[in-house]
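Missing here: one protein chain of the complex. Every other protein chain is in place.
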Amino acid sequence: MFYIHCPYCDEYRDEEEFAPKGQAHIARPEDPESCSDDQWGAYLFFRDNPRGIHHELWVHAIGCRKFFNITRNSASYEILETYRMGEQPRFSAEHPEGKPAEQGAAVNVADEAGMVAGQEGVKA
Amino acid sequence: MNQPNRLRQGGRIDRGRTLSFTFNGKRYQGHAGDTLASALLANGVDLVNRSFKYSRPRGIVAAGAEEPNALVQLGSTEAAQVPNVRATQQALFEGLTAQSTNGWPNVQRDVMSLVGKLGGRFMPPGFYYKTFMAPASMWMTYEKYIRKGAGLGRSPMENDPDRYDHLNQHCDLLVVGAGPAGLAAALTAARAGARVILCDEQEEMGGSLLASRELLDDQPAAQWAEQVISELAENDNVTLLPRTTANGYHDHNFVTLHERRTEHLGEAAPTVDGVRLTRSRMHRVRAGQVLLATGAHERPLVYGNNDVPGNLVAGAVSTYIRRYGVVPGNKLVLSVSNDHAYRAALDWDEAGRDVVAIVDARRHPDGELVEQARARGIRIIEGSAVLEAKGDKRVSGARVATIDAAAFKVTGQAELLECDTIASSGGYSPVIHLASHTGARPTWDEEILGFVPSLVKGVHAAGSARGVHDLAEGLADGAAKASEALAALGKSASAIEPPRAETIREGEACALYQVPHEKPTLRAPKQFVDMQNDVTAAAIELATREGFESIEHVKRYTAMGFGTDQGKLGNINGMAIAARCLGRSIPEVGTTVFRPNYTPVTFGAIVGRHCRELFDPERYTALHQWHVENGAEFEDVGQWKRPWYFPRKVNGKLETMDEAVARESLAVRTGVGILDASTLGKIDIQGPDAREFLGRVYTNKWAKLAPGRVRYGLMCKDDGMLMDDGTTSCLGENHFLMTTTTGGAAGVMEWLELWHQTEWPELQVYFTSVTDHWATMTVTGPDARKLLSEITDIDLDREQFKFMDWRNGKVADVPARVFRISFTGELAYEINVQANYAMHVWKTLFEHGKKYDLTPYGTETMHVLRAEKGLIIAGQDTDGSVTPEDLGMFWAIGYDKPFSWIGKRALTRPDTARKDRKQFVGLKPVDPKVVLEEGAHIVVDKDQPIPMDMLGHVTSSYYSPNLESGFALAVIKGGRDRMGEKLYVPMPDGQAHEVEVVSPVFIDPKGERQHV
Amino acid sequence: MQRYSGFGLAKHALSHHENWQRQWRNPTPKKKYDVIVVGGGGHGLATAYYLAKNHGITNVAVLEKGWLGGGNTARNTTIVRSNYLWDESARLYDHSLDLWKGLSQDLNYNVMFSQRGVMNLGHTLQDMRDIQRRVHANRLNGVDSEVIYPDQIKEIVPVIDTSKRARYPILGASWQKSAGVARHDAVAWGYARAADALGVDILQNTEVTGFKIRDGQVYGVHTNRGDIESKTIGCVTAGNSGVVAKMAGLTLPLESHPLQALVSEPLKPVLDTVVMSNHVHGYISQSDKGDLVIGAGINGYLGYGQRGSYTTVEHTLQAIVEMFPIFSRVRMNRQWGGIVDTCADACPILSKTKVKGLFFNCGWGTGGFKATPGSGHVFAASLAKGEMHPIAAPFSIDRFNTGALVDEHGAAGVAH
Partner (left out) sequence: MSDITYGKVATFNTHPDASIPKESPLSVAYNTGSVPAATSGSGVLFKEQAFLGHLILRGGAIVLDEAVRKVLGISLPGQPLGLSLDESGERSVQWLSPDEWLVIVPGGEELDVEQRLRDALGDAHYAIVDVSGGQTLVSLEGEKVRELLMKSTNYDVHPSNFPVGKAVSVVFGKSSLVLRRPGEERYELVLRRSFADYLYRWILDAGAEYGIGVQR
């Protein structure tokens, strides 16, 4: 029963309010028509499925209804961070202790007005 | 004296309140404050149950949650039955009625015990796997008899009279266990102003302090506990939960606490002020930090016939004497490996009964308690252990000899000591269950000879729960750990000054689990490890011989630890025996993994109030009450209650569904009908990019839809499969109203947000659900215009207000948006009004509709009518493997739209582009009386032997009073090329219906009726 | 191999059970095998057994990182049925059901396959359409299956509530009489013992840490006990398949999710068949020991922790008490979790890969136990021949690129 910090509501809320939506950072190919069948299949179905640090997409379904990302250890279930759409994770399999500050969490959208701006690069 | 083992004084029971109870049909008396177990022992009831596999007589072994034997069936009425209640945890109440769970015809004279005695040796572990295989056909018969022996207690056969509920709790610090460490911890946190929850599974808080010999601040320890508890009770930030077991530890410090609110009051919950109390309550706690002060379980020694009634763990003896004023026997032999357990003999002695001997496995025991026992003249037999208990239904003696524990052998001549009670102690296992629920593996601590918990973030352990057994140290540990826990939350709390406790110097304990016997284990008298599942040391040895080397294998092969006690007494002993047999150390053999629950929890408590009429929400439209009052039968669609059909009374008889549906459909085709369509999902879409967005999520084109117009659209997932459909209306250049299927509403809303938030945030558009805001009434049929024109100011002229237009105005004096769209193929108007006014509009329509015989219809008629028109229902005619092309809806596919809309790319994959995919067609039974079964499959050759080649299946099928024939919709391989072909639908009775493949549009293929 | 029989048991009893042999050896890994099976669960052990028994390939190693049968084999709710919707899956599961029927005798190990019948309840009109569709398909595929209605359901399961009182009243069910349950651990042990007797090396505590691949051909594995060579390797690693595939540079079209189950305390027999409900979402049977064995739902997030969300357990018990109100006072003893590898179409992967000689058998999701014999049987044939067995062929990885999914979702939301 996870306790999840919603980066938009800015507080911890119970897992019951959220829904997991699979692996994070899977961008729809820019030009679907030029994709091969294998590329399209990869986009639709093939997943990293790691044991360990994993980035996943969740939605605060009963709450602010915003989608956001969670970096979570799929074995221990520890949540290392949550971050808004368009932001990059600080923790990853390559950086389990977190990237140094200057590289990580570059976009920290604190004010609501910055919301839309912060979403650019969502597809990354 | 009717309670022969009750002491004249002492204990925490209320001698002024005598309670009667019935056990196995016989009446007894006990006192308020007793458990069922203490009351049975007070009355000298030795035999409380029969064992599961061998039907051996069993008595009470322990005094708490670890009790493996004393399981009873509680309840005097059928509805109040509770199976498998642990007598050691059941508070006595007036009129309590209990029975042994095993034993037939009764626990004293049990027929099955013969089987156990004679057949026991034919039932080694795994014997099921090795037998009952021949002949193969007999297994089900064998199994029938095996099943007869299954189970402990029995399920009630009537519905539960009781209610349960949940309470969601949050706190800074959850302290589990109100013994010395827990109380010190809670006090530390409470005084620092933290939000604290303190729970304890027992009837009374205080844990070991309630039966302790030690003084705290020169008073009895229980008094200190009382003072602390009353201070905590005064504090608004502290929640005290006695009778509350922390049964499961879930991720991120989510702990479930099962509070038994009324089980000490009666077998069913009492009623107060007309409201029945909840029998138990599950506290769903999210704790900032958790401190486990769960204490330790004493390990009994494993020796021959250690299951005969009269064998107890040493600490239980002390508890019964000191807490309940009950001495469970007359002559005690105490077999120990440590000093701590000497307390049992001292307590026994002080109760005025005979301590025959203390048999100590250590050569030279020398602690303070040993000295005290010596000083009292108690015989101490050193370097020895009880090899074997004598007796059948009660211990009659103990065979004692010197042993070499390390070499696992008996070194001296056995001596038989006459006694009626054998208490044993092989050390103390910290209660690590909750910590282990988190997935953290416990580690073996050689110093305390036990597993200590590994702790994930946010969890702390204190006192005996981590092997700190000394009272003074435990108190200090609790306070210190609480202060650490709060520090982790960024709160400072200085540890309380613990009360003064004398430190008793204890000698070193020795490691002893299974006591050696003169005979090898496989030949020795049964030495029980897990009494509830009748697992013996021999069984474990045999398992290891057969190659089961992992402790998990041993447990599964022997069933050790799979009882309702989850091996609280036996698991460590079992591991030690496996380790001995394999020549490994205990940690090499493995750790034990505990799962929730710590002790079993009533289903009802987990369910809470989510049952009966509150099991799942019922969603109602604004017109629901009218439907109920007008006799509607309802269909469950998602959580909605939708009218299914409206049976009328005809000649005093209620119509069947077929009759009602025939009447309703004819009314729509020939007069006018009305449907409550409010359940359709409705999404308001605003923004300059709304149109672009629609073009991306729908398969068809939206660029040119003008305000005032409506269009039907198909929505796919990116795998090209249909997901939902509906109409979307253009309300303004940048403003649309989308409708979805009833079941798809929430999913589509989230789908739009998903794409907007994650892929196309640059599109300026907002979505808002307005499903509940609008009530929707569909008035349809040739007379629809006439009816509506009576009560609207909207110009309904066919040229002014065309098919697929929408207009606004007033209907029944209420502002309305009216959409001229049709799901029946008839002239139809969908009237949308703000839901608060819906009932007025609906009733006004009926007032004016009387002369047209306005007929309310439900979902069934709606299905028939739309099927006659060949209109699909997403989810019925499609199943997640159907593309818009499969449906033949090429007119709704915008192949040349500039943006590669969701689902488009997938359509050209090799399998999706196949020409012989299953395609949507109509079927007409050659015999018009035939109504095909929905779900039936279609074949070319009705005489083909099984397995038959199936072309597809019937997705929708009805009788049409308009066609005067059955008709169906289906998906069939290459269906569009099969028009006119005759195919077959084989039925279970061997018949096959002949059908003709036709267009799915059965009525008005040109669509003239809806355009009138 | 020491034959097991009732008579033999009696003989052993007289010698105080001192002469039982090991059920399998604890061998030292050889340098090289003809076939390596990665994963010592039911499916892997069955694969090894059929390789040896049906194809004469006995120089086989089964590599198990923990204890054999310790994964999902030990954690499932033991339901065995074959009433699947699509031809491809019906063939696969019915093939398996056929093997179940003689399995105890074949292995000389009583796996306690108990054909006590399985019913899948329908609570809505759409449920009933789906049930009809599946039952009709089953019948034409030769799979035992019928539709039954509330009166018949009540007759088979007297303790179920078929009244209209229910929030979602029971409208009917599909009923497969020949389906049932089996003793899960015994399946792993029986296969292990029989495979071992035919010469298969079962290597426990042997963890694969990497693959040896040259020019697109696999030729061995790295393990914690040294390198082992083979040019044919079948990975049967269930929830860990994604992790294993990654070692070979492969990505699979699946995700590993937590799936939970729970048992009540042992009760005197009260429920003789398996009852499953897709709609209110719970399923239940009673074991020969008396426990009510209850399956909970799958969680939507990735999870290798063998734990799931508590709300899932709550919802499951709510469903059980809704269907069986008399169980409200019964108590839940224990819960646990497994790791299930699920594909988008709720069907398994039995497939070659881009790496020559490297095969995968995974993606069984929530329904792998029932397939154990059939899966092992066709996978062994595929490994032996180097070509996928016809029953296995539709389940290739390629289907996720061509679109030829075998979508069992509609038919089996609770696909156990």
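Lettered A, B and C in written order, each chain numbered from 1.
Note that contacts are C-beta pairs under 8 Å (C-beta built on N, C-alpha and C of every residue); 3 or more make two chains touch, one makes a residue touch a chain.
Since we're looking at a predicted model, the values are computed, not measured.
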Self-check item: Missing chain: touched chains present in the view
Solution: A, B
Quiz item: Which of these touches the unseen chain: B:Val770, B:Ala892, B:Ala913 or B:Leu963?
Solution: B:Val770
Quiz item: Hey, which of B:Lys53, B:Arg213, B:His735 or B:Lys942 is the one touching the hidden chain?
Solution: B:His735
Practice problem: Quick one: say which of A:Arg28, A:Arg47 or A:Lys66 touches the chain that got left out. | Solution: A:Lys66
Quiz item: In the complete assembly, which of B:Gln169, B:Ser318 or B:Ser335 touches the absent chain?
Solution: B:Gln169
Exercise. Return the single residue from B:Gln108, B:Gln219, B:Ser585 or B:Asn836 that touches the missing chain.
Key: B:Asn836
Quiz prompt | Footprint left on chain B by the chain that the document does not show | solution = 165-170, 195, 272-273, 275, 277-278, 284, 286, 609-610, 613-614, 616-622, 624-625, 628, 640, 679, 684, 686-688, 707, 731-735, 764, 766, 768-775, 808-810, 813-817, 833-840
Quiz item: Of the residues in chain A, which ones touch the absent chain?
Solution: 8-11, 13-14, 16-17, 62-66, 111-113, 115-116
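To be clear about the criterion, only the chains that are shown with their structure count from here on.
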Quiz prompt | Higher-contact pair (C-beta pairs counted), A-B versus B-C | solution = B-C
Quiz prompt | Inter-chain centre distance, chain A versus chain C - centres from mean C-alpha coordinates, in Å | solution = 33
Quiz item: When the centre of a chain is set as the mean of its C-alpha atoms, what distance in Å lies between chain A and chain B?
Solution: 30
Exercise. Round to the nearest whole Å and give the separation of the Cα centres of chain B and chain C.
Key: 22
Quiz prompt | Two or more partner chains touched - positions in chain C | solution = 305, 307, 309-310, 401-402
Exercise. Mark out which residues of chain B touch at least two other chains, giving numbers and ranges.
Key: 250-251, 254, 439, 719, 906, 909-910
Exercise. Write out the stretch or stretches of chain B touching chain A in their complex.
Key: 250-254, 286, 439, 456-457, 718-719, 750, 753-754, 757-759, 761-762, 900, 904-906, 909-910
Quiz prompt | Partner chain C, residues of chain A touching it in the complex | solution = 1-2, 15-16, 19-23, 37-38, 40-42, 44-51, 54, 56, 72, 74-77
Quiz item: What part of chain C is in contact with chain B in the complex they form?
Solution: 4-6, 8-10, 12-13, 16-18, 20-26, 66-67, 70, 74, 87, 101-102, 104-105, 108-116, 123-126, 129-137, 139-142, 146, 159, 166-168, 183, 185-186, 189-190, 204, 264-270, 280, 286-290, 305-307, 309-310, 313-314, 317-318, 320-322, 325-336, 399, 401-405, 407, 409-410
